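Removed from the display is one protein chain of the complex; every other protein chain stays in position.
Labels A and B are assigned to the chains in the order they are written; within every chain, residues are numbered from 1.
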Amino acid sequence: MIAIETLRQHTLVGLELLGTAAFAVSGVLAAMRKRMDVVGICVCGFLAAFGGGTLRDVLIDRRPFFWAEHQVVLLGVLLLCLACATFLKRHDLESSEKLLAVPDALGLGLFCTTGLHLSWTLGQPPAVAIMMGVITGTFGGVLRDLVCNEIPSLFRDHRPYAVCALVGGVVYAALTWFGASEWIAVAACILVTTGMRLLTLWLDWKLPSVDAD
Amino acid sequence: MIAIETLRQHTLVGLELLGTAAFAVSGVLAAMRKRMDVVGICVCGFLAAFGGGTLRDVLIDRRPFFWAEHQVVLLGVLLLCLACATFLKRHDLESSEKLLAVPDALGLGLFCTTGLHLSWTLGQPPAVAIMMGVITGTFGGVLRDLVCNEIPSLFRDHRPYAVCALVGGVVYAALTWFGASEWIAVAACILVTTGMRLLTLWLDWKLPSVDAD
Partner (left out) sequence: MIAIETLRQHTLVGLELLGTAAFAVSGVLAAMRKRMDVVGICVCGFLAAFGGGTLRDVLIDRRPFFWAEHQVVLLGVLLLCLACATFLKRHDLESSEKLLAVPDALGLGLFCTTGLHLSWTLGQPPAVAIMMGVITGTFGGVLRDLVCNEIPSLFRDHRPYAVCALVGGVVYAALTWFGASEWIAVAACILVTTGMRLLTLWLDWKLPSVDAD
């Protein structure tokens, strides 16, 4: 039993690091597209990777931050940003973005779930906990776009992203309501969020737009 | 006596909900003008409605947030944003804005006063408490404009807005200084801020601009 529990923990940590790396690279690519210098590239990488979780921790007043406890992750992301800035060329930008779609969807599902689970176990009301999950999963990208002086793509690209995290959160809340065990709710939230994100990308679904005329 | 007190409380809560709704709609309109999708519209609505109070609570380290205690308000604003996104058309935008001027001025007066009163009763120095009031009343709009990738209109439209909140705050501080009861100071702050905002709109007053040549 303990072996399975440990394996499960290790798998989750491994996936979370993969998601963090994908988010960091998305920040590096955004900064390179804006022709920032190496400082801007690293800050964008950090904001994309740690911004959502840090904002959540500020909102629920939780310290120390994840990255303040594990400075090795901080240094790892720094090295990753520097490596990307050194080895990526401008004509790689578009292909890198396509490669990122799957790990980015993983990051969304994992960050959303950890944020939601954390707020839920702190006893926050369901609507607030779900919102914290969505913020954890998506606001790293919002902060990244803001410092790049763009309207956040979360708000205007008409592809479901926050909506996937919202649906995952509702599934988690419903399962918990019906008495499912914690681990099942967590796994379902990850699978639904990440799966729905990949499905919508594959099927090219669009969010309804507001009638502009 | 208790009946009057209860009536006063209910009136205040009712006005505050009206102010929150006005701020949320201002966020929806700003997002629609930028042709955001439904996620962007809702986030802009939330930022405009809850951003100022949340920023104040982060600055004075107060938890839980107003909206984390009352998830029904959170859901109400979400429904309001979705309703606006569904029923408003682009050619309604300008007329909606004019309709919003009065409830928005109410929201400014009420949020400014609650922020100031809260900081004051926590024992912060007068200048800090007044600044907290101004931030509570105005920074929802600043955050809304920032995610819309605009210079915040608070900073450049030359119409008194923060200045009205500042004057209201000074009136509150002066009345408290001269020993007026808490309720009189609160009422005066709301009336002065909202009244001055409406008066300046009606008389078309402008803030001095910096000589640009």
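Annotations for the structure displayed:
One rule holds for everything that comes next: a contact is a pair of C-beta atoms (placed from the backbone, for glycine too) under 8 Å apart; a residue touches a chain by one contact, two chains touch by 3 or more.
From a predicted model like this one, the values you see are computed outputs, not experimental measurements.
Of A:L17, A:L146 or A:V170, it is A:L146 that touches the chain left out of the display.
Set against the missing chain, the residues A:V58, A:I184 or A:L199 yield one that touches it, A:V58. Residue A:A68 is the one among A:V13, A:A68 or A:L99 that touches the chain missing from this view.
Taking the whole complex into account, chain B touches the unshown chain at residues 58-61, 124-128, 131, 142, 146, 149-152, 154-158, 161-163, 207-213. One chain is missing from the display, and on chain A it is touched by residues 31-32, 34-41, 43-44, 54, 58, 61, 63-65, 67-68, 71, 74-75, 85, 88-91, 146-149.
Quick note on the criterion: only the chains that are shown with their structure count from here on.
Averaged C-alpha coordinates put the centre of chain A at 31 Å from the centre of chain B.
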